[in-house]
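Removed from the display is one protein chain of the complex; every other protein chain stays in position.
Chains: A and B, in written order; residue numbering restarts at 1 for each.
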Amino acid sequence: MNKKSVFIVMALLVIASMVLSACAGAQATTPAPVPTQPPAQPTTPPTAVPAKPTTPPPAPPTTPPTKAPVPTQAPTAVEKTILNITHNWGPDDAKGAPLQSIFADFMKANPDITIKDQVQVDADIPLKVETASAAKQEPDLVFVQRVGSPLTWTDSGIALPVNDLIKQWGLDGNFTDVAIENFTQADGKIQAFPLEGYTWPIWWNTKILKAIGAEIPTTTDQLIEVAKKARAAGYGPVIASGADGMGQYLFTLIVQSMMTDAEAAKAFRDGDWTVPSAIAGVELFTKLRDAGVFVNGVQGIDFAAGNTKFFEGKTLASHFGAWSFGDAPKELLPDLQLGGFPLPAGSPHKLPVIYSAFTAKGIWLTPNGATKQDAVKKFIQFIYKPEMIARFVEQAGMTPPLKDVPTDPAKLNPLFAQSLKMDTEVAKTPDFFLPAKVQPNFATVSQEAFTPGTTAKKILADLTALYEANK
Amino acid sequence: MINAWAAHVNQKMRNGSTFFVAGGYFFSIIYALIIIIPLYFVVISAFKNNAEIIRTPLSFPASLDFKKFIQAQANVNLLHAIMVSTFVTIGAEVVTLLLAFPAAYAVARIHTRLAVVVEALFAIGFLIPGLAILMPIYLMTAKAGLLYHPIALVIIYPAFNLPLSMILLAGFMRRLPRELEESAVMDGANVLQIIYYIFLPLSTPGIITVLVLNFINIWNEYLFALILMDSDNRTVQLATALLRANQRSVDYGLIAAGVLMSMIPVFIVFILFQEKIMNGMLAGAIKE
Partner (left out) sequence: MANIESAIPATRKNVSNVEYHRRVARRRRVIFLLLVSPALLWFLAFMLWPLLNMFIISTKNWDGLALPQKFIFLDNFIRFFKDANIPVALRNTGIHLVVGILGVIPFAFMFGFFLSLRKPGYRIFRTIFFVPAMISVAAMAMIFLGLYRPEGMLNSFLNTFGLSSLTRLWLADQSTALGAIIAIDIWSGIGFYSVLFFAALTNIPEELYEAARLDGAEYWTLMWKIAFPLMLDFIGVVIILQFLYILSGAAQNVILLTQGGPGKATLTLGYYLYNQAFLTQRLGYSQAIAVLIFFVGIAVILMIRRISSRLSN
C-alpha cells in the first residue's frame, strides 16, 4: 500500500459517492417481491411474472434532503405533494401489478400528487415504521396487516384512527360490516382502512377421493376413515406445515372446531386452557394425529415443502389460504374442491369451519400522512372506488372489503370463485385474540402438537406456560 | 524463496510425514467436497423450479435457463444493490483503517498506562450486540440528515469494526522488534513518518487480515442497513432478503439466483486478490 494507491482509492470513493447520489436520486423505485411471515399475512403468490409494472416517474423536484436535488422541472405554480407509501406488494406478488396500475392511474388523474412507494419485506415493515416514527420520518400511508405490533399503533400514536375520515370522505357504508369490525378496537376506534380479505379453506383433492371411493368428509370420524383409505392406497392424507407458523393455523382451527368464538376468546386471548371445550379441542387434535390423519413427519414440513407436495397431486388434503390460489398448477385445478374442516361430534358449529377475515392488509394513516390530508383523501377515495378494488379481486383473488364490487366472473381465479360459494362456517381467526407477546411464540407449541408422542396434557401445559410467561 | 523452503522441507521429510501428508490430503478433499456440494446445490437450484429443488436437490437442471437471474435483477434491482454495497464496503474499510491503524500503533508501541485503558475500552466494543444500539443510531442518523444515504453506513460500520481491527493490528505490531523505532528516531523521524514508512509496510499481513474480516462483516450486515436505508439505496443483503423467506410463496430458484449474483463480486475480489494477499503475507515474513 503506497501513497499513490491510497489516493486513488480516495478519489474513486469520492467519485463513486457522487455517482451514487445522482443515481439514487434518479432511481425509479423498483417494486420487489416481498416475503411475508406468519401469522396470517396472505399475499397471493407469484403467478406468471407480469411485465414490469409501471414505475412512478423519476425524482420529483422535491427530493428527501439526503439526495442531490434534481433540478429538472422548475417548480411550477402548483406545488407537488408527495405521498410516501410503504407496502410489501412487489412485482412477484399478484397484487403488485394491480397496485401499481392504481398508482399510475391515480397520478394521471392527479398530476399534482406523486406517489413514492417503498417495497419492504413484510415482516420488517412494523420495525421500520416504528423506528421512523420515533424520528418523525414515517411514511404517510402504510399497507400492513392488523396482526402483531400494528395492533398497538393507534394507542401509541403511530397510526391515527380513521372513524371520522371514513364518514367525512364519503366511504361510510361502502365497507362491509365484517371488514370494519375486523379493524375496530375494543374502544371503538377503527385502526385503518380495511383492504385485503382472505379465506383459508381446506383443499380437497377429489381425484384421490374418487380413486379410493370416498366423499369429502364432513365429520372427523369420516375424516379418519378417509385418511386410512388414502394411506392404504399409497396417498398422503392431510398435509400441513407443522414446522412453521402456517401449520399453526390448522392446529388452532381444529381446536376451535370444538369451541364457540366466545370460548375461543377465553383460551386464545386470556390463556385460560381449562375451558372444557378447549381441552376437548386439543384432545381432538391429538386423536386425529394419532389416527394418522396427518402425513408422516408433518412436524418437519415447512410451507414450501407442503405446497410442493400437495401440488404433486398425491396428497388428500391441505390447508392453504387464498394467497395460494394462484400457485395451484393448472392440471390440478379440476381436481380441487375447497371446503372447511370436518366437524367433530359435539361441535358447536353447524358446518365445516374455516378462517376468513380482513386483517390481512389495511391502509394505515400516520401523523405525517395527516399533514397531507388533501392528497391522502384523494388517494383513499380513489383506491376504494369499486372498479379499483375490482382489479385486486380479478387479478389477485383478493376478497374485497367493499360491499359492491363489480367483477367479471370470467376473469376470476377458479379457486377464488369457488371460495365465494363454500358451504362453511367462519371461526374467528386467533389473530384477533392472540396477545402480541404470545403470537410470535405460538408456532413452537403447535409444532410440538404435531409431533407424535406429545400428549394433549403436555400441549395444554405448554399453552398455559406460554401465556403465563407472556402476561 | 519460500518455495525453496518448501522444496527443502519436502526433501527432508521421512515416512511418518508421508502419512501426515496423505491424511492431510484425504481430509482436505473430504472437507472441500462438503463445501462444494452445497454450493453446487445453490448453483443448480438457480435453474430449477421449486418442485425440482425440493424433490431432487442435486439433480442437474433440465435446462440452463437464465430467466431466474433476470427476474431477480428485475425484482429487486440487484445490480444497483451490489453497487451500493461496494461503495459502502470500500468507504467503510478505508475509514476503519484510517482510524484503527494509528490507534493500534499507539496502543501497541507507546508505553503509557493509558494504553491499557484504551485497549480495554475497545475490547468492550466486541460485546455490544447490534440490536442494543439500533435505536440510538437511527435517531442520530436522522438528526444528522443522513437517513437513507449510504454515507450513513460508511460512517457507522467502522465503529463496529474498530475493536476487532484495533486488536488484530495491535497484536501484529507488538510482534515487531523494538529496535525499529530506535533506528528510525536516530535518523530523525517523527511519529507519523515512523508509522507510515516503517509500520505500514510491515503490518501488511495484519492489514490484509483486518480488511478481509471487515469486508465480510460489512458485506453481510443486514439490520442496520435495513433500518437506515430505503428501497432506493438497498444493500445487497436487503435486496436478496426481498427475494426470500416469503412464508406463503417461496421461489427457491429465484433466491438461489439472487444469492449467486450477490456473491459473484465477493468471489471475484477474493480470487483476484488472492495472490496479492498471499504476497502481502509473504512480505511480512521477510525480515527487514
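As a working rule, a residue touches a chain if its C-beta (ideal position, glycine included) is under 8 Å from a C-beta of that chain, and two chains touch if they have at least 3 such contacts.
Predicted model only: the values in this text are computed from it and were never measured.
**Q** Kindly note down the residues of chain B that lie in touch with the hidden chain.
**A** Contact residues on chain B toward the absent chain are 2-3, 5-6, 8-9, 12-14, 16-17, 20-21, 24-25, 27-28, 31-32, 34-39, 41-42, 45, 53-55, 57-58, 98-100, 102-103, 105-107, 110-112, 114-115, 118, 121-133, 135-137, 140, 155-156, 158-160, 162-164, 166-168, 171, 181-182, 184-186, 188, 190-191, 194-195, 205, 208-209, 216, 219-220, 222, 236-237, 240-241, 243-245, 252, 255-256, 258-260, 262-263, 266-267, 270-271, 274, 277, 281-282, 284-285, 287.
**Q** Please identify, in ascending order, the residues of chain A that touch the omitted chain?
**A** Residues of chain A in touch with the missing chain: 127, 130-131, 133-134, 149, 152-153, 155-158, 242-243, 297, 299-302, 305, 436-437, 440-441, 443-444, 447-448, 451, 465, 469-470.
In this text, only the chains that are shown with their structure count from here on.
**Q** How big is the gap, in whole Å, between where the Cα atoms of chain A centre and where those of chain B centre?
**A** Roughly 37 Å separates the two chain centres.
**Q** What residues on chain A touch chain B, complex-wise?
**A** Going by the criterion above, the answer is residues 1, 9-10, 12-13, 16-17, 20-21, 23-24, 27, 29-30, 32-38, 41-46, 49, 52, 64-67, 90-92, 118-121, 123-124, 127-128, 131, 134-135, 137, 244-246, 303-305, 307-308, 311-312, 321, 323-324, 327.
**Q** Within the complex, which stretch of chain B touches chain A?
**A** For chain B paired with chain A, touching residues are 50-51, 54-55, 71, 74-77, 80, 83-84, 86-87, 90-91, 94, 134-135, 138-139, 142-143, 145-151, 200-201, 204, 207, 226-227, 230-233, 239, 241-252, 254.
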